[in-house]
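In this view, the complex is presented without one of its protein chains, the others remaining in place.
Order of writing sets the labels: A, B and C. Residues in every chain begin at 1.
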Amino acid sequence: MNIVSKEVMHVGEMASGAALTVPVYRLEGQQQGPSVYIQANMHGAEVQGNAVIFQLLELLKTIELKGSITLVPYANPVACNHKNGEYTLGRFDPITGVNWNRMYHFDTEMVAPFAQANLNQSNIEIEQAFRALMLEKISQKLNHNVYGLTTGQRIAFQLQHLAHQADIVLDLHTGPISSKHLYCPEYAKASAKYFDIPHTLLIPNSFDGALDEATFCPWWQLKQAFADLGRDFPITKADEKQGEALIIKESFTVELGSQEQIDLDIAHEDALGILSYLQYQGVINSDDYHPKKMTRYCCMLEDYKALYSPMGGMVDYLAEFGQPLAPGEPLARILRMDNYGDGDPLHYISLDHQVIPILHFASASVNQGTELYKVFSKFSIL
Amino acid sequence: MNIVSKEVMHVGEMASGAALTVPVYRLEGQQQGPSVYIQANMHGAEVQGNAVIFQLLELLKTIELKGSITLVPYANPVACNHKNGEYTLGRFDPITGVNWNRMYHFDTEMVAPFAQANLNQSNIEIEQAFRALMLEKISQKLNHNVYGLTTGQRIAFQLQHLAHQADIVLDLHTGPISSKHLYCPEYAKASAKYFDIPHTLLIPNSFDGALDEATFCPWWQLKQAFADLGRDFPITKADEKQGEALIIKESFTVELGSQEQIDLDIAHEDALGILSYLQYQGVINSDDYHPKKMTRYCCMLEDYKALYSPMGGMVDYLAEFGQPLAPGEPLARILRMDNYGDGDPLHYISLDHQVIPILHFASASVNQGTELYKVFSKFSIL
Amino acid sequence: MNIVSKEVMHVGEMASGAALTVPVYRLEGQQQGPSVYIQANMHGAEVQGNAVIFQLLELLKTIELKGSITLVPYANPVACNHKNGEYTLGRFDPITGVNWNRMYHFDTEMVAPFAQANLNQSNIEIEQAFRALMLEKISQKLNHNVYGLTTGQRIAFQLQHLAHQADIVLDLHTGPISSKHLYCPEYAKASAKYFDIPHTLLIPNSFDGALDEATFCPWWQLKQAFADLGRDFPITKADEKQGEALIIKESFTVELGSQEQIDLDIAHEDALGILSYLQYQGVINSDDYHPKKMTRYCCMLEDYKALYSPMGGMVDYLAEFGQPLAPGEPLARILRMDNYGDGDPLHYISLDHQVIPILHFASASVNQGTELYKVFSKFSIL
Partner (left out) sequence: MNIVSKEVMHVGEMASGAALTVPVYRLEGQQQGPSVYIQANMHGAEVQGNAVIFQLLELLKTIELKGSITLVPYANPVACNHKNGEYTLGRFDPITGVNWNRMYHFDTEMVAPFAQANLNQSNIEIEQAFRALMLEKISQKLNHNVYGLTTGQRIAFQLQHLAHQADIVLDLHTGPISSKHLYCPEYAKASAKYFDIPHTLLIPNSFDGALDEATFCPWWQLKQAFADLGRDFPITKADEKQGEALIIKESFTVELGSQEQIDLDIAHEDALGILSYLQYQGVINSDDYHPKKMTRYCCMLEDYKALYSPMGGMVDYLAEFGQPLAPGEPLARILRMDNYGDGDPLHYISLDHQVIPILHFASASVNQGTELYKVFSKFSIL
């Protein structure tokens, strides 16, 4: 029976002075193994990850751990408490419009000098020094700022400080109305098969502010900087060399389905899929967790396309998620009752090429220009 | 082939001066028959009724009409365009908080004097005079007001002016996440069986501002006023007497399921159910439309209970709609990850008596005191 | 130096489990005197009252108290933390639309039987018994409810339980953009002159859910019930009889100016005006606090009129607050740039009778039907 320790992290204050806090759960492994950081609910409406963390904690209690695991539900209490009418308006700071998952920090300028200065260190020494450097940078951001931090930076930097201490980072999200899909750095493509998720987006080595990028881009860029200097630096199993300490640095954004709902039974399934990946990486000492058999598709991030509504109206979403849709087949039909009798009351929306629909907008009512669907516009079998 | 005529009604203006209009569709019957008024989307997120009106219009084109039918989709363009983030915030005026479906007008004081003054008129004369009186009252409200009208009154009164011209009124709504159910005045209980809707709420003769009440309460109160004076006044088939002209006055709020979505195929089914009722009332000359066989439950309005969340948290809604739930069986479980490790992370919510769950809240995230479910707390077979 | 004691009252929980609490401050008088309850910020954007409570506490530290005083800032933390973009959306429950200040409880049915049963008790006994009865009713509401309480009821009933323990209740509010004005029960008109507030609304003996009504209506109705039974029951100084214990029951809603701002210097002035009234009522033992000289206007509640915008557009508010405006003088002009060149780009809004403008809408951008101004349409010198 593993012991789950708990800390409470202060991340914000509201106008009444009420403190906003985040619970941080930790399990310590008794052997050597990669350390893991898992958070959920950075976006307010994307709550299923909290249930997945609940089920993971329940399962992990009795699994032999090698590495340590840190789990953070309700990662962004500002967003998760930001109700707007019945729904939760939690994709961005309601005052500034900035996406809560675009506020993490990575200064790419730090990589090349570090590589130069540490060219002759061992992998282990490099890993420790680079991690320490990143933690130092975040601490500086948090603590030394005359003009202060935005609401979202304060939260993001505190979470990032936890995440940088881990080798593996899972950021649990959902789409609006959505299939399950996975954001995976290109170099970790082989790992994507260990999740029970049929759609994988392969993302390149450029930082855009999200947690997964903030935790894998530094290592990937470091690996490339060393490569430019003629040295290998391993960050994933594929890089493993006999006789060398294995260093694993992988981060994924796990999209668990649709927002605004939790289902504890599905969360149990989701948790099993994560355990399958953690077993593969040697975080847990087990042979019980294996990925399900399924067709897994992947798509480059640049081929992940949003389709915007060509008109205002009310949308009957037709396309099923996850299966290739033939060219010309309708994704949706848009009702325009104001046109009944003297115009076209029904418009069918299709594309002239094959796509896989991944998610669609959360409401039938759309303005002209609202994002209707996101699709894999080019894809292959993973 | 019936001809659908179309008018456009100006109901509001936005800050930019943009006009908000409502399309009004009309089909005229060629024989004597009750006139019908059907509107949809008074609440912004409750859009399925627009699709039902679409399917009704498509079906009615080729059905022989006796009475006339007026159909108004997008009845409240202020609400239906009031997006708030991804969702539609359309249950109430966003400035005042007043429910858009509580702004209709009925001055109960007008009934008794009218009954006294028209005691010796024929039923037909009474019907015409009382209808004219109600239309006059609404016209006065619309046109003679030094201090003006609120946004919602202007819309409601214009719609009500159309509705008072009809014998039968259907106001198409939806719940948040909801089963189909019907608000039916107690006196029209027999009619509820002609809809394909398994749950009926029986509502009393008291006016609370909604369109159904605003159109049936006046007639019901008039019937009672005449009864107090010793005279019968028929307003439904059950009142029919041989040799007398039949007067039908019935109004229903038809709850079509869940908000924020349209489905044109389901809308076709919904339209068939409405045609079944219209055929029963002699509005269409047909024998093709019959109610589906189903167990129909009914509940008095006073026994329709909202269950409020005893805590903040994230809700896994467990109870299925529409079937009696045994005492003690859980309606929902509430996840409280902040309590994990040092408290109860899961709370089961149940009631100590049998209920039928009808609808639940639209989001998993709830504050303490948010309405979780609405249930029939006492019920019988209709 | 008086001692300020502090308690923290738990009034709600958010989705993350975060507790919402309200601080309750108390000063105990050392002599006999009326007890006072003062709360602020029931509506989220109406924050100036918190600053007034701050200044009151600072001033009261060194004033000799006769009665006790309870002060509750941030009375509604749900509303006061409900930011919506830059502003605070706190006039009503964002899920239900119900005004936070219409959720208090008073069951008028309890009055007549109580009067009958206590006809022969002394005034003091009656006061104690009736207060105990009201507290008991609120406790029942709070604690014995199978289906639970709404978010707002839970807060309102807890506050009301505090308020019923006092003789004098001040509920500190603000308007949108507003002059200072006072809601005062008709019977307490003489007291209105002791506040430094130039406009008084006189409100009748009917309960509509607000805190002032919830705390004065029961006593006023009790007084009337006793009058119907031929007995006097005093509730204000004007009722005082020699040789009898004086019972004071007065409640006011104090509108401190405009929402969304605090000014501690103005709050100091506001606090002095409140001390003037408290001195008059014998709550403080002092002769230092006197009302300012000013013309004070009063208006019956039924003559307090809202003027709704006859069109959508952008409003240049012209009328100054607080001074009678001659018939035909413009209150506002509405810009409609979409009409420039082919219509009227400027519309002047006036009334055909004299009014005193009291407040106006908080934004220049209005829809047709938005409340532009509230005015005293008939008024007299207090």
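Note that in this section a contact is a pair of C-beta atoms (placed from the backbone, for glycine too) under 8 Å apart; a residue touches a chain by one contact, two chains touch by 3 or more.
Please read all numbers here as calculations on a predicted model, not as lab measurements.
Of the options A:Arg91, A:Lys223, A:Arg333 or A:His360, the residue whose C-beta touches the omitted chain is A:Arg91. Considering the whole complex, the residue from A:Thr150, A:Thr295, A:Gln323 or A:Ser380 that touches the absent chain is A:Thr150.
Within the complete assembly, C:Val47 is the residue of C:Met14, C:Val47, C:Met311 or C:Ile356 that touches the hidden chain.
As for the chain not pictured, it touches chain A at residues 12-18, 78, 91-93, 95-99, 146-154, 305-314, 336-339, 351-352, 365-371. Of the residues in chain C, those that touch the hidden partner chain are 4-6, 21, 23, 25, 44-45, 47, 50-51, 53-54, 57, 73-74, 80-81, 83-89, 91, 176, 260-264, 314-316, 333, 335, 337-338, 340-342, 345-346, 361-365, 367. Although one chain is hidden here, its contacts on chain B can still be listed: residues 14-21, 74, 77, 80-81, 83-86, 88, 94-95.
Convention: only the chains that are shown with their structure count from here on.
On a Cα centroid basis, the chain most remote from chain C in this structure is A.
Although chain A and chain C carry the same sequence, what matters here is overlap: shared residue numbers make up over half of all numbers found at their interface. Each chain gets one centre point, the mean of its Cα atoms, and the points for chain B and chain C are 36 Å apart. In chain C, the residues that reach two or more other chains under the touch definition are 14-18, 95.
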